[in-house]
Every structure is written in C-alpha cells, then in structure tokens.
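Just one protein chain is left out here, and the rest sit where they should.
Naming follows writing order (A, B and C), and every chain is counted from residue 1.
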Amino acid sequence: MSTLQHHNSTNTLASFVLDRTSVSVSRCYQCGKCSAGCPAATEMDLTPSVILRHLQREVPASDAAVLSSYTIWLCLSCQTCVARCPMEVDLPAVMDALRSESVRQKKVHPQAKDILAFHRSFLNTIERFGRLWEIGLIAEYKMRTWHLLQDVLVAPAMFLRGKLALLPERVKGRKDTRRIFDVTRSKEGHHS
Amino acid sequence: MEQPFEPKIVAFVCNWCTYAGADLTGTSRIKYASNVCIVRFPCTGRIDYNLILKSFAQGADGVIVSGCHPNDCHYTSGNFHARRRWIVFRQLMEYMGIDMRRVKFSWVSAAEGAKWAQIVNTTVAEIRELGPFAAYPELARKGVA
Amino acid sequence: MSRIGVFICHCGENISSTVDCEQVSKACATIPGVAHSVDYKYMCSDPGQSLIREAIKEKNLTGVVVAACSPRMHEPTFRRVCAESGLNPFLCEMANLREQCSWVHPKEARTTEKAIDIVSMLVEKVKRNKPLYPINVPVTKTALVIGGGIAGIQAALDIANARQKVILVERDPSIGGHMSQLSETFPTLDCSQCILTPRMVEAAQHPNITLYTYSEVESLAGFIGNFTARIRKKARSVDEKLCTGCGECATACPIKKIPSEFNTGLGMRSAIYVPFPQAVPNKPVIDRTKCTYFLKGKCKFCESKCPANAIRFDQQDEFIDVQVGSVVVATGFNIKETSFFPEYGYGVYKDVITGLQFERILSASGPTLGEVKRPSDGTTPKKIVFIACAGSRDPAKGIEYCSKICCMYTAKHAMLYKHKVHDADAYVFYMDIRAAGKGYDEFVRRAIEEDHVQYIRGRVSRVYERNGKLIVKGADTLLGAQPVEIEADMVVLATASVANEGAEALAQALHVSYDGHRFFSEAHPKLRPVETNTAGIFLAGACQAPKDIPESVGQASAAASKVIGLFSSDELTREPVIAVVNRTAPPVYSTCVGCFLCFTACPYGAIGPEEIKGRDGAVLKTVANVNPGLCQGCGTCVAFCRSRSIDLQGFTHDQMYAEVMELFA
Partner (left out) sequence: MKIGFYPGCSLEGSSREYAESLRAIAPALGIELEELNEWSCCGASSAHALNHTLATALPARILAQAEHQHLEELLVPCAACYSRLISAKDALAKDTVLRKEVAASFTLPYTGATAVRNILDVLTQALTPAVTSKLPNTFSHKVACYYGCLLVRPPSITHESRYEDPTAMDDLMKKIGATPLAWGMKTECCGAALSITRTDMVGELCGRILEDAVARGAEAIIVACPMCHSNLDMRRAAIEEKTGKEFSIPILYITQAIGIALGVDPEQLGLQRHFVHVAVRGKAKG
C-alpha cells in the first residue's frame, strides 16, 4: 500500500499535460464512459479513465505508471471518448502529449517498441521523400522490428493490383517538408 | 519604481438583481479587483445619469451601471426605461468628452455571481489601459459639475 | 449637527481575516459628524445588539451605520435594534463589508481602504436620512396557488384548513401532476395514487378552495397583500356543470390514436378525453388540435352521444381577474427529452425508455396494467439495464447539476421489476449513489442485498441494437474501468429533471427571479428557502429545484405557513420607500410643473394628477401625486422628473449624491 505524498504540483505529469494540451485532468470525475466506449480498452494495461486517475494523483509512482503504460500507444485517436465525455476532457490530445513525453523519458513500454518503430519509419520516409512511400515504409519498419514475414501475403497481392509503387515519388515540396522536420524536431523533437 | 495606476470606479446597481448577484460572488468566495465600490439603488430605473457625470467630475476613472436582464426587472420595466434614457444620455456624455469605454452598462442577475466578478475585472483592466480620467477639471470649467 | 454611530462587525473572522476592522473604526471616528465608532466580534449577537442600543442612548445618536454583512441579510435586525432604542429605524444603514469586500478581496491594505470607503459613503448617506414611518395596507385574505401537483395541493389544503380562501390553478385538465403518474413511491413502496387521489378529491371539494383546471395565470399585478391575477380558463368545449363524467363521449370519439400525455406516449387517448380514470375533476376536454370537428368542421359524434348535452363546441377561453393577497408558485418540473442523447438511442429503439415511462409501465393503471412488457413487442423483458445520470451531471450536454431523485427511483425501478419478474436480471449503471434521506440508503441496500440488483459503477458509453437485443456498452470503474457489455431486452434512462416549460415566461409575469436553468430562485439559499425576492410570493416543490415527494410536501407546508402568517393580520406594514412629490409654500405650492412625464414612467400607474385648490375652490395648480398604496419604490419617476420635484424616500437625490461624492472626496 503506497502512501500518498502530494508534492508540489508544478512538476507533475498532470501539469505537463495542462501546459501541452490545456486539458485539466481534475475535470475528470471517473465515470468511465471513455473506457466503456474505447475500441482498444480490452487490449490496454490501464484503461483510459485509469490513466486519468493516475494523473490526478500527482505522485511520481503514478506518473511513471502512465508513461510506461502500453495504453498510450494503443490509443487509436478515434475520438470516441472525447465525443462522449460528459466533462469534455480531450483524452486523445492527452495521449499524444503522453507519448512524446514517454519517448523523451525513455519509458516506452516494451510491447510498444514496434508501434514506435512504425511511427518513426513512417516519419522518416516522409521526411526523406516528402510523401509516404509504402514499400519504403514497410522495408524500414521490418528493419527496425525484424518482423520479416509480416504481410508477405498481402504485399505481393497489393503489388499485383497496382497498389504498391516500387519507386518513391520525389516531390518538389520535399525540401519544405525536411525543413519542417528540422525546425519542429528542435522544438519537441525525439521522433526519430 | 512607481505604483501601477489603480483606477477608482463606482458601480450603480439595482437592489434585486446585480446587488444580489454581487452578494452571491461573495458567498461563492470568487475573488475580484477591489477598485470598484457599489452604490445600491432600488432599480436601474432610479439612476439619474447626472450622477455619472458628477462622478467623473469628482474624479471617477470609470462607472459601471448594472441591473436586471431584460424582462427580469423586479419592477416590470425599470430597466427598460434606464436603457432608453441611456441611449439619449450617452451622446451628452460623449459631448462632455467622456470616453464611452469608461462607462459599462451590463445585466447581472441574482444568479450570476461569477459574471459580476468577470465584469468588474474586465472593466478594471480596460480602464487601467485607458489610464486616469484627466478631463474632469475641464468638465468642471464647462460648468457641468 | 448629526451624531452618527458607526459599528464595525468582525463577523467572527469572516470580515476581520482580510479587513483590519480596528483601523476601519479608527478611521471612521475621524469623519466629521461621527460621534461614536467601535468594532466588535459579532454585531448581530445579543451583546453586539445591546452595544448599539446603549450607544444610541448614551451618545444620543441621530443615525447609525452598521458595517457588517449584506443588508439583504441583517438590515431588518439592526433597524429593529434602533427602533427598540427609540431611533427611527430608517436612520440606520448597513455597509456591506462581507459579501462585497472581505470575501472577495485578499488580506491587504487596499482591502481595508475599500472598507473605509464603503463605510464613509454610508455615513454620508445616513447623515441625510429622514425618519420614515411604515405604511399600512389592507391584506386580501385569499391565496393564489399556481400548479396542482402534490406541492400545490398540499399548500392549498394547508391554507384552506387554516380557514383562508385559496384559488388553485392547474394548467392541465386534471390536478395531480407527476405524482399521479408514479407507480409506487420510495422508500416505503406505497402506491402513489392511493395516497394522492384522496388529497386530490379533498382539494376539489374543500369549501375554501376554488379550483380552476385547464387554466393558466396570464399576469400578476400589484404587490404583497394586494395582487390582481388574471387567469385564462381555456375552453374545455364541455359544460362542466352539466357533464356527469360518464365517458360516453370518449367512447364515441372516432379519433383514438393520440399518444396519451399521461401515459407518456405508451398509451393512446381520444380527441375528447379525461387524462386518467381518477382525474379530478372527472370532466373531459376536447383537444382542438386533434378533434375532427375543429379540423374539418364535421363529426360531432361526442355531442350526439352525450346524455347530458354538455358538449360546447363554441365555448371560448374565459378571463377571470381575481384579487389575492399572496401567491404560492408550485409549477413543478419536467423531464429532459433524451433525444439529445444519441449514443443511447432514445427515439431510435422503442425499448429504450425514460424513467417516467417505466413508472407508467409499472403502474397498475398504466398501459400494461402494471405488467412489465416491452413497448416494441409486448414481451416480458428478462434483462433490463437502468442508466443513472442520463443527462444529469453532464456539462457537455448542458446540465451540470444532480437531479437528486434518480438514484432513489432507479433503485425502486430495479426493485419493483425484480418483484414483478422473478427470474429477471436488473443492472444499474451509476456514478455515485445519492441516497441521503430517512430510510433511503437502507432502501438502496435492500435493492442490492435482498433483491440482488447488480450495481455497476460506471457510465454507459453507447446503446445499440444487435439481432433483437440492446447492446449496452459500459465499464466497471471498480475493476479498473474494464469494459462491460450487456445484452439487454430493455434500457431505462434516469433522465434529468429540468424546469417546466413556460417557467421563464411565468417568472417574468410574476417578477420573481430564476436561475440559469430556469428554476425559480429562493430569497436566501439557507434562511429563506420558500420566499422569493418578491414579497408575498412563495415557492413550493420542484419549480425551485429537483425534489422528491417528501421534500416538495415539506416545502409546500412551509410556503402555506408563510401565507397563513401573512393573513394573520388584517393590515400589513410596508416599507415607506416610496416616491413623493414635494410641497412648497404658496404661491409655488410644488416645484412640479405638471409635465406628468412621471405618469408614463411609473410601471404601477401609481402617479396621478392632483389639483391644488384655493379657498374659493378654484384650481390654482395641477401637480403630480403618488398613491402610497400602489407605489413600489422603484424610483423610475425620480430619474424622469425634469424639475426634481419627485423624490424617493430612503434613496433621495440628496442621499445618493452625498454617498457617491464621498467615494471621490
């Protein structure tokens, strides 16, 4: 049984969330409607409302639990929770903020490494080419994760149906895209 | 360093809506700027606008006039009369060289404690922007006061 | 030279914690004309009051300023104190240091400075106060009770039993209100109609009660003790005196498929109808918006079948003006339409219903005669999910308050359902169980422990239909908010209680204030819960806030006792805060020039012309004159008067200018 030491609330994860998303987690009265409607809830280690509860406690143990949870990576950003939340808590925005913070603090849940790898591969391809090049994405993703056999059935079929381009398109606008990456990386960074 | 300018503002309010609303602000312990002193009238209909001029002449930096919402007047129509007369009166005020931003007309019901605090705070902030009301000696010379 | 006494109250620490009361009283002592200035912990306490009494005598004060809480709180108290020590009560003013200073500002020098300003302003005012003498006005000893639900019925009976006349006005064709729709009542489970209908009959037959059903209050004029109300008696299209209530007309009526309001749309009624069997009065009305005759100009089946020839197609709305001394508002509440809850599919799925509809299903007089059946196919539901807070405590949907009654009736619903369908499963999704009341929590425990109702703490996210079942997607927040999916046969929504339709218009007609949710406002949240800010008008029941039956009845009796108290004397004294037209020595007589602008300004028609005649009877001058009985003291005329001949006692030009000027002195 952990004893609650309520420490100064300026350096808590809740205050970080407030600062990043202007969502005050104290709004949440724990009705659980978000968890009830969340399509990914059954897969999560902490359901969405429990994430908020941990944030409300403002204790290091809870903050750590949130940042190292699988939940924040399983959030599909389907917006169902915020659309139905009686207190209008923008959970998807909170999840976004928590993910980047989880990466920064190197607390990413082991099972979430693949998901992070995917996001990074995705962003790298568009950083390089300005647009998504699906084969490039899959290739890099496989390199990062060693899921060499995944989708081997789907990919050729896609190719045959002309759904996969072998070569990336090189967009004129890609210089802009790169610049955007450089600038924003220096701001929040940590996405590659 | 010098003190920031603290405007002095008088609020003419009706007894039934805004005065009660301001009481509610208190009972709800909502904090607001202390630059405003309230003068209680039975109804905004009672407020004689020369009193506004006179206040400025005496050194007010701003005036708030607040009563019941339309149709909510405890005396049926006092607030309508107040509003109607105000339309005529404001031209005189402008003629007197009073910046209309210094006069706030608002409706605050007995249930709107938070709204009262917000009105006071925004008014104080705006008038702090405008700075002290200097024109009054001149007004005095014009013999209005 | 005036001798003012200033009395600064600490109000325990309510004022002294942010205002330096000692400094205030010191500062006031130096104001010219102040003969006495002290501060004390509790001015309203006995010792505090005697402090004032003694000072008045010893220092023979000519005026008093009590700097304490809001005058809306204690002005009467301190004015009484002055009167007791021989000082005219209207020479006493209150400076509001609590609600408008100490409670809203931090502890700092400027707060104390403001306090000093406030007190000095009132010192300047009180210096100019004049002794005033209360006005006596006669009281019309008849009460108007608006609304014939349980609250209105209770208030009417209490007043009538105290041998006072009552006029009871009900908007619907029958009295009874929501209570008549209920099945059984918590926490005792006695049948709602069994306890209500005797009261309804008593109210209808009481010699002191005049009942107007199918009627509405159009307007209210006048003031405490002397109101005039205009009642619109809507055309029933039936002669109530002749009608015997046999019901032949309803049987004859060809239009039978109109959703019954009483049965919340679960049952049907005809175009000429009595809302429910035990209706009082048991006389039908014709719904002119549905009746074939009124729509197409022919039919009249009911008329041909009526043995008493009581049908009156040509009947018109009647207007009745009544004189009353006091008003009790008991217009009740309504339930929030749940169509604004798309995720729960109300209006899409027949078997998703409101709590009130479920009351009708449970009621022996209901569309299913008390058998629990699904609206869609009439089968007996084996699994019902009850959803609490369906609309209440939901800022996103615009209602942040708790509707108060849902926790209890939901427990009752689940319980009664289990009693009627033994092999049934009842689930309740809840956020908190608010069962604060005598025997209430025990009742909920019974539902859980003895009737094995499954309580799940969590809100439901969505209800949708999958092969004939209603899929309820909820979560169990006591198990880490695990998603829970229940295949239900029926879903009952505990919808929010909201102000009744027309509440706003009525409040405006009566000049009583109402809150952001259109519930009527009481004069003080704790100490004056049944009064309104308008003297002589009282509140009873759910029109003030969501309430259950015991609370509504309690408040109704309280309102009744206020009325009875008011009627206990033949005259009542009114504050002399009224306008007066000045009189001066001849040959001017009055500075009034007779422009009579004030006539148009006065909302009460209290100002008329007065002829000043000479000895020979010749009219020397016509000036304005205020009728002290009608004047309410708004002072609109004062602001209108060009020649400053009309002034408002207690708020004179002299007083108000002095008060304001002091602030900038």
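Going forward, a contact is a pair of C-beta atoms (placed from the backbone, for glycine too) under 8 Å apart; a residue touches a chain by one contact, two chains touch by 3 or more.
Quick caveat, the model's predicted, so the values are computed rather than measured.
Visitor: Please provide the labels of all shown chains that the missing chain touches.
Guide: A, C
Visitor: Which one touches the absent chain: C:466, C:526, C:615 or C:642?
Guide: Final answer for the missing-chain contact: C:466.
Visitor: Just the residue numbers, please: which parts of subunit A touch the chain that's not shown?
Guide: The list for subunit A reads 20, 39-40, 43, 74, 76-80, 82-83, 90, 92, 96-97, 99-100, 103, 114-115, 118-120, 122-123, 126, 130-134, 138, 141, 150-151, 153-154, 157-158, 161-165, 169, 171-174, 176-177, 179-181, 183-185, 187-191.
Visitor: Where does subunit C touch the missing chain, residue by residue?
Guide: Listed in rising order, the touching residues are 342-343, 348, 462, 464-467, 471.
The rule we apply is simple: only the chains that are shown with their structure count from here on.
Visitor: Mind naming the chain pair that shares the most C-beta pairs in contact?
Guide: B-C
Visitor: Between subunit A and subunit C, tell me the centre distance in angstrom, where each centre is the average of that chain's C-alpha atoms.
Guide: Centre separation, subunit A to subunit C: 52 Å.
Visitor: How big is the gap, in whole Å, between where the Cα atoms of subunit B centre and where those of subunit C centre?
Guide: That gives a centre separation of 30 Å.
Visitor: Can you pull out the residues of subunit A that are in contact with at least two other chains?
Guide: none
Visitor: So which stretches of subunit C touch two or more other chains?
Guide: Not one residue of subunit C touches more than one other chain, so the list is empty.
Visitor: If you look only at subunit B, which of its residues touch subunit C in the complex?
Guide: Residue list for subunit B touching subunit C: 6, 8, 10, 16-17, 19-20, 22-23, 25-27, 29-32, 34, 37-43, 45-49, 51, 54-55, 58-60, 68, 71-78, 81-82, 85, 109-112, 117.
Visitor: For the complex, give me every residue of subunit A touching subunit C.
Guide: 29-38, 41-42, 46-50, 80, 84-88
Visitor: Can you check the complex and tell me which residues of subunit C touch subunit B?
Guide: My answer: residues 70-72, 96, 98-101, 103-106, 110-111, 114, 117-118, 121, 507-508, 511, 513-516, 521, 525, 533-534, 577, 601, 603-604, 632-636, 638-640, 648, 651, 653, 656-657, 659-661, 663-665.
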